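Removed from the display is one protein chain of the complex; every other protein chain stays in position.
What follows is chain A.
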Amino acid sequence: MPGRLKAKIVAGRHLPVMDRASDLTDAFVEVKFGNTTFKTDVYPKSLNPQWNSEWFKFEVDDEDLQDEPLQITVLDHDTYSANDAIGKVYIDIDPLLCSEAATVISGWLPIYDTIHGIRGEINVLVKVDLFNDLNRFRQSSCGVKFFCTTSIPRCYRAIMVHGFVEELVVNEDPEYQWIDRIRTPRASNEARQRLIFLMSGELQRKIGLKVLEMGGNAVVGYLQCFDLEGESGLVVRAIGTACTLEKISTFPATATHPNNSSPSKDMKEPGFGEEAPGVPLSSGPPTPLRAQTFSSFSPSKSYSRQSSSSDTELSLTPKTGMGSGGSAGKEAGPLKALLKQQTQSALEQREYPFFTLTIFPPGFLLHVGGVVSARSVKLLDRIHNPALGNTRSYKLLDWNSFTADEPETRDAWWEEIRQEIKSHAKALGCHAVVGYSESTSICEEVCILSASGTAAILSSRFMQDGPLDTEHRFEEVVSPGCGFCHIPYDELNIPFPAQLTYCYCCRRYKVPDVLFTTIDLPTEANVTGKGCLIQARLCRTKKKAQGEGNAMAISNLLPFLEYELHTQLMNKLKLRGMNALFGLRIQISVGETMLLGLASATGVYLTALPSPGGIQIAGKTPSDITYEQHISNMQKKINDTITKNKEQYEINPPEVVEEIIGSPIPEPRQRSRLFRSHSESSDEVSEIDLSHGKKDAFVLEIDDTDAVEDIHALLTDSPTPAGFYSCNTEIMPGIQNWTSAIQMFTSVRVFRLNANLTNQGLNKIFSDLCENLLKSLYFKLRSMVPCCLCHLNFTVAIPEDELIQVAVTAVAMSFDKEQTLENGKRSGEKTLIKAITENDEQLQFNLELNAESSSPNPLGSPKGLSEVGSHPSARDRCSSWIEQLKLKAHTIRRGSVKTTSSMEKASPLPEGRSRSLRSNRSYSGSSVAVVKMTPLSFIPGAKIIKYLGIINMFFIRETSSLREEGGVSGFLHTFIAEVFAMVRAHVAALGGNAVVSYSMKECVFMENPNKNQAQCLINVSGDAVIFVRESELELTSVQPQSATTQTSNGGEGT
């Protein structure tokens, strides 16, 4: 019995009126954990009950602690009839199980009901006593830290990066159980909510176990998803990267940030030096490198198989052997080859050398090959008979457990896809896949599984036991600003057509002409100008079909869809005068009569890569004069756009000596780094010719209508308005001096289409939909100018026939204009030679941003200047005004506080809390602690001092009075606002003041306007953290504790 969970119900407020006669409520609370339930007394006739209950104690296994949520139900007591439920609160107690996270959950949490939404709040206290020592931790997976953040969390240092962990759990969807025919939708939705909480808990625990087996203590880049498969069930799956993290001692005295181990020093050599004795230098079968750590099982077996329900017998032999590590490029010298083999052997032990990280500790990422992706179309109704899953998925026949449970089937599906990804990476000469993610799209019985990542070569540094000392024994100096661009594959054995040139930074290694990746822009990368969001959008109609025929039709369409998306991306990239894409995310959504494809990425100009050529239009039949004129007009337009874009994004690359690139107009056969295929056709990759046959890739022939359409699409993308930038990555190159003003938002649009649209019509509508959405965002956020929309994450879905749903979550961050201009000028003036020095500067900046150093940077970082510089002048000008307004605000506020405390008079506790809140945050003017939310892993101008645990919440909301609630928009607006409110409340209860790496994973909206009904499911996740403003940090650095208590007052007031 390793744990005791204690809960205390303090009070409620703003409860709804449950008794019409008295306009009051007789509320009591049920506290349930597992199968044990406690009740409070009934607090009669009050909308602000003060229960002040005893401590309810649950003595439970830690397994249950991990799986189960604490369930609090508020009810209205009724003498004659059944008690009415007011609403529920689910509390995930996982954060309390880790010694480094939160210690208590305490605060006002919204009481939620699936029909009525938030109905008042309840004040609770939850604690956990774990009767265990470290050994206990080892036996259960309590204590493994989870992070949604896809980089090494800011106050930790990576000692080891173990690698990929995955798990999935399957259950029946309560909505499709027989009982659903007789129970109310409310009951079924509540059952669903509870079930998903349970499944997430279980999933997390299982992943935790795998991490412990691997010897790690944390999961970074934890990505959990739901597949609502309808009749065939509910799948909750998760992937992540297992790591061993070490907390960095927090305060400036010992400023040791990972960045300190200067990335400008090449990390390969140390790895070699350390490992040489024990590692065989051939690329033969890997020896158990870390056998001592994992003596319990053979290293040739994957970790993911241990203890999981997913044993499979897939062959690990790569299907395509080309470009694999054995033959090193001629310029890569024997040392490099050796190194490659070595890290490879470290990686080959792993079944999947995949990493969900998108940002890496310096020196970890050596080379990037390109995007690898795989898709597979499956039939859900054939779930128990995998052989028939898809006629072309022959691989499934290898699989020997036909009568397996569902998770096995699902595991096998993913297994197959991961194998494919792995072999693609091999083909690119890479031994690892980074920025890896998985997704699904389901329509009725058809399911598209997708996985994508970036093939890469990693340093062995973080994959060996024990941290390497950062002794600088390096022989080859590779500038970190361009090193990752150097091709990892063999020049003579390129797996796809590409044009190589010598690196424009170091001039020593070959680089490709364009680079597509799914990762974030490495901080050390040399970039010219700024980046921007690039989207390719595509709609394809498809015939309505059933079963296998449908699956076939979709499989057949997919390659064309991807090809066109790719072409669009490439053209748009050229149009902006850029040469690389980061954060590429291709989403393919399937509906009954169409397929939607949306590719989003952030385009940048990498200094190391050659300058992209323009776009040339050619007509085939130059007979007509007007026609030629038309063409030349278009050509002119395109050229103008390119020039304009170059100006806007400040792309003025240094002049290059001609000798290296052959001619200004690049050679033919410029083609992709996007290496894709479909599971059923992985052997046919070569058949899909990704280039335009023999034609020059830059020449767009406008003879066929498709090309005309392409060009139109190119030119209809409206430019971002002045003062705005956008990207879908964490940071925008070229902008560094963020102010503290951030605004996270979610926007959802649903568009109804007319029947019988052509492909072109559909394309235009879809493209306009996205464009208009962006325009609306710019307009909404105009007060934040100059600002950048970061991490713009588009999600498309086809909720019904003829409906397209687009959801966007992003954060708008203001920055300081003057500084940017200066930066821009500086970067413009920079010559190639200066590139490395600039790089150092950038690094220093990053150091300052991340590290704790409160001492001013001798170089005068832009950050410090912006924080201090901008405000005083403005403040002086209108100080009297401000004083006046503040005074006014204050008096009004005082009035409000007075009434509040009088309402709470009965209980000393809340009053004490609110008083302490007031004293601590007197400036906030509210007794509600403010919680920031951001999809990024950091908060500008602030330092994260503590991670409190993962937030993973799932809500369902339904209504049968849609019109009364303001129609579909009113309904969804309220629901999203409520979800935000609940996330904030839970974070505040943990003692946090922000959520980082926030994401809305699922937003499934269904409506039936005829019945006046609607339903919506939302799943959100993120990391609860405590942050301190950098300015405050300086003040409080002497007494670190005070800073902690001040910021965490939200939860620790008592």
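Details
The criterion applied here is as follows: a residue touches a chain if its C-beta (ideal position, glycine included) is under 8 Å from a C-beta of that chain, and two chains touch if they have at least 3 such contacts; residues count from 1.
We take it that contacts and distances are computed from a predicted model.
Remark: of the listed names "Dynein intermediate chain 3, ciliary", "Mediator of RNA polymerase II transcription subunit 20", "Fibroblast growth factor (acidic) intracellular binding protein a" or "Cns1/TTC4 wheel domain-containing protein", the one matching the undisplayed chain in UniProt is "Fibroblast growth factor (acidic) intracellular binding protein a".
Within the full complex, the residue among A:44, A:549 or A:966 touching the omitted chain is A:966. Among A:4, A:116, A:585 or A:775, only A:775 touches the chain left out of the display.
Of the candidate positions A:9, A:60, A:615 or A:744, contact with the unshown chain belongs to A:744. The omitted chain makes contact with just one of the residues A:482, A:538 or A:981: A:981.
Seen across the whole complex, the unshown chain contacts chain A at 13-14, 108, 110, 118, 121, 721-722, 740-741, 743-754, 765, 772, 775-783, 803, 805, 874-875, 877-878, 881-882, 885-886, 888-889, 892-893, 895-900, 903, 914, 921, 923-928, 930-933, 966, 968-970, 972-974, 976-978, 980-981, 984-985, 1005.
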